[in-house]
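Complex shown without one protein chain; remaining protein chains in place.
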Amino acid sequence: MAPFQRMVTLTTDFGITEHYIGAMKGVIYNVNPAAQIVDISNSVHSYDLLDGALTLAQAYSYYPPNTLHVIVVDPGVGTARRPILATCGKYLFLAPDNGVLSLVYEREEAVSVRHITSQHYFLQPISNTFHGRDIFAPVAGWLSKGVDTEKFGEVITDFVRFTAPKPKLAGDNLFKGIVIKVDKFGNLITNITPHDMPQLFTPDPPAFKIFVGKAEITKMRATYAEGAPGEVFAVLGSMGFLEIVTNRGSAQSSIGVGKGSEVGIKLE
Amino acid sequence: MAPFQRMVTLTTDFGITEHYIGAMKGVIYNVNPAAQIVDISNSVHSYDLLDGALTLAQAYSYYPPNTLHVIVVDPGVGTARRPILATCGKYLFLAPDNGVLSLVYEREEAVSVRHITSQHYFLQPISNTFHGRDIFAPVAGWLSKGVDTEKFGEVITDFVRFTAPKPKLAGDNLFKGIVIKVDKFGNLITNITPHDMPQLFTPDPPAFKIFVGKAEITKMRATYAEGAPGEVFAVLGSMGFLEIVTNRGSAQSSIGVGKGSEVGIKLE
Partner (left out) sequence: MAPFQRMVTLTTDFGITEHYIGAMKGVIYNVNPAAQIVDISNSVHSYDLLDGALTLAQAYSYYPPNTLHVIVVDPGVGTARRPILATCGKYLFLAPDNGVLSLVYEREEAVSVRHITSQHYFLQPISNTFHGRDIFAPVAGWLSKGVDTEKFGEVITDFVRFTAPKPKLAGDNLFKGIVIKVDKFGNLITNITPHDMPQLFTPDPPAFKIFVGKAEITKMRATYAEGAPGEVFAVLGSMGFLEIVTNRGSAQSSIGVGKGSEVGIKLE
C-alpha cells in the first residue's frame, strides 16, 4: 500500500515566465518525489491578496479531502509576517499570514492556525525574497508525505484576516458594489450575490438598472449565449456573483471599465 | 495491479489567470484522486471553435491509446447544445456538441458519438455558465476510472460538424488561402498543405509569389535558420501547413498581418 499522501495545489502570483514555480516544484519533489502537485493558478495579480483569496476560494473546495492548498501572494516576504499552516474543514492551507486565507476563514467552521517555526524543515540558507522556494515549498513537501501538522509550530489565534468588500445599500433601492475581477473572456465579475439582492435573481425579477462606467444595463439572462449581438447584460455567474457580460465578446472592451470599478444597481 | 485508467488531456479557452482550470482539475481529482491530467492548452482564443479544433488536432494523436481528450470551447454553455462523448480511432473525446471535434471527425474513420445524459455523474447544482466544471470535469473523472462509455448516454448521428476553411483555386495558377493561426513566435500558419499545391513543396519548386498583406514572398526554405536576416520566407511547418516566417523574428510584426488574413499564391 502506498504511504499516506496529501495532494498539493499551488496558487501564487509568481507567473509562469520565470523559474519561480519550477524552482518551488523542484523543492517539493526533492522532499517527496511521489508528490502530486496541481496548479490552481500562478497568475494571480502581483501582490494582490484579494485576487489570490478569490482564486483559491473558487477552487479549493472541489479537491479531494485532505488536499494541501499552498497559496503564496507575499508582498511582505522577508519581514516579520509569519508563515502559517491552517487546518480548515477538510483541507490544509499553507500561506503567509497576511490575510490571503480570509475567504477560507469566512467560509469554514473549524479553523485551526499554526505559526510555522520548525526551521529544520526549511531550505538553508533562507533568502529574504523568495520564501515560496525556501519555506513554503519544503514544508509543503513534508506535509505531502503526511507529516503531522503539530510538528510545524504552535497554534495561534491572532492570525491576520480582512473582510472582502461587500455591496452596500446606498439609497432608496440603490445598491453599490464593485467589479472584483475581470476574467479572460472580459466578463466583469462583481461582488454582488443573490444573498445581497434576492429579488434580482428570482425567475421574474422587478425592473432594474445596473450602472457601470457609462453603461446602463437592464437585462438579466440565464446564459451568455442568450444575449443579442453586441448587447451587454447581466448573468448570475458560476462564482456565485452577478457578472456583466456580452455574448461571444468582452464586456470589459465594450464598456471600457475594469477591476475596482463601481457598480450601481437600482431596483424600480 | 493498478485498475484500468485513462489519461485525461485538457484543451480549453478558460485561460490560466483565473480559477477555472484549477476548479475543473479539483473536480476530476475528487472523483479519481489517481487521475493523470495533462494540459494541451488552456489558452485557446476565447469562443474560437476553429482555434480549439486546430489545437486539439495537432496534439491528440501523439497520446497513448485510450487517452480521454477533453475540449471545452463552449460559447453556447447553458443552452440546448448537447454535451457529447465521441469514440474515434484509439481515443475518447469529451466536448460540447458545437463542431469543436470537426477535425477529429474529418481525420478518424470509426466515429461513434453519444449524447451525455446521465445526470447522476454531474456536479449538482449545475450552473448555467460553467459546464467545464459541472458536467465535463466529473464525467472526465468517471471516464478516467474506466467507466464504460455506454453508461453516459445514447448514440447520436446528428452531431454538429463544420468544415475548416480550405484554400481555393481563384484564377490561373492562383490559389487563395488564409492565415489560420499566428503562433508565439509570430509565424503565420496558413491553411495551405502539400495536398492542395503539390508543386510548391517539391525539392525544386517552380517560381512563385506569395501575397500576404503588402508583402510578396518568393522563397521557400527547409528550416527557419536558413533565412537571411530580416527576410520573410515560407516553410512547410510541423503542423503540415505552409508557414510564412522569418529567422529569429516575428513574421507577424514584419508584415503586420494576423489571423484571418488572406494569403494568395501565384505559381509562374
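The letters A and B name the chains in turn, as written, and every chain counts its residues from 1.
One rule holds in what follows: contacts are C-beta pairs under 8 Å (C-beta built on N, C-alpha and C of every residue); 3 or more make two chains touch, one makes a residue touch a chain.
Computed from a predicted structure; not experimentally measured.
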item	value
Which residue of A:127, A:202 or A:218 touches the chain not shown here	A:127
Candidate in contact with the missing chain, chosen from B:47, B:60 or B:233	B:60
Which residue of A:23, A:220 or A:267 touches the chain not shown here	A:23
Hidden partner chain, residues of subunit A it touches	13-23, 25-27, 29-30, 33, 37, 46-47, 75-79, 127-130, 133-134
For subunit B, residues in touch with the removed chain	7, 9, 11, 16, 36, 38-43, 54-56, 58-64, 67, 181, 183-186, 222-226, 235-238, 243, 247-248, 250
